[in-house]
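Below is one structure; the comments refer to it alone.
Let's look at chain A:
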Amino acid sequence: MTVPISWYLMLAALLFAIGTVGALTRRNGISIFLSIELMLNAANLTLVAFSRQMGDRTGQLIVFFVMAVAAAEAAVGLALFIAVFRSRHTIDVNRLNLMGK
Partner candidate 1 sequence: MEKLIFLIFAAVAVGSSLVVVIHKSPVYATMSLVLTLFSVAVLFVLLGAPFLGALQILIYAGAIVVLFLFVIMLLNLQKSDAERSRGGLGVAAVGALIFLGMIGLVFWRTGREAPPPLTEDFVSLKGLSAALFSDYLLPFEIVGLLLLVAVIGATVAARKAPQPGEGGASSLLPREDFVVEETHKEARS
Partner candidate 2 sequence: MNPEILATLAKYAVMFGVFINVAPIMNWVERRACAYIQDRPGPNRVGPLGLFQPLADAAKFMFKEDVTPAAADKLLYLMAPVLALLPAFTTFVIIPFGPDLTVAGRTIPLVVAPVDTGVLLFLALSSLAVYSLVLAGYASNNKFSLIGGIRASAQLISYELALTLSVLAVLLPVNSFRLADIVAYQQAHVWNFIPQVLGFVVFLIASFAETNRLPFDLPEAESELIAGFHTEYSAMRFAAFFQAEYTNMAALAALGVTLFFGGWSLPGVHLTGWLGAVVGLVTLVAKIAVCMAVFVWVRWTFPRFRYDQLMRLGWKVLLPLSILNLILVAAMTLAGWL
């Protein structure tokens, strides 16, 4: 009755792929950021799944640190978006191009 771990890994791979498509194709900076959070979650899921398979709690602890780092990254990234928006009045990544037209 237990779910085999490969199911969780496939789900995580699918979420990562969807997040990658989102990060590569969106023009809105915030949407890219949301896709990156999705990818981080897929990685977390993989870590916890393998931690369950191995019976070793290291995976869970790494996820703990990944969550903290993701929070820090989100805070700094969004602060940068606010700063960029103040000077350029847009966060469309196609228009935030200082090097050539």
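In picking the candidates, the idea was that all candidates are chains of the complex that A comes from, given by their letters.
Heads up, the rule we're going with is that a residue touches a chain if its C-beta (ideal position, glycine included) is under 8 Å from a C-beta of that chain, and two chains touch if they have at least 3 such contacts; residues count from 1.
Keep in mind it's a predicted model, so treat the numbers as computed, not measured.
Asker: Among 1 or 2, which chain makes contact with chain A in the assembled complex?
Answerer: 1
Asker: Where on chain A is candidate 1 touching in the complex?
Answerer: Residues 1-11, 13-22, 24-28, 30-31, 33-35, 37-38, 41, 44-45, 48-49, 51-53, 55, 57-58, 60-61, 63-65, 67-76, 78-83, 85-86, 89-92, 94 of chain A touch candidate 1 in their complex.
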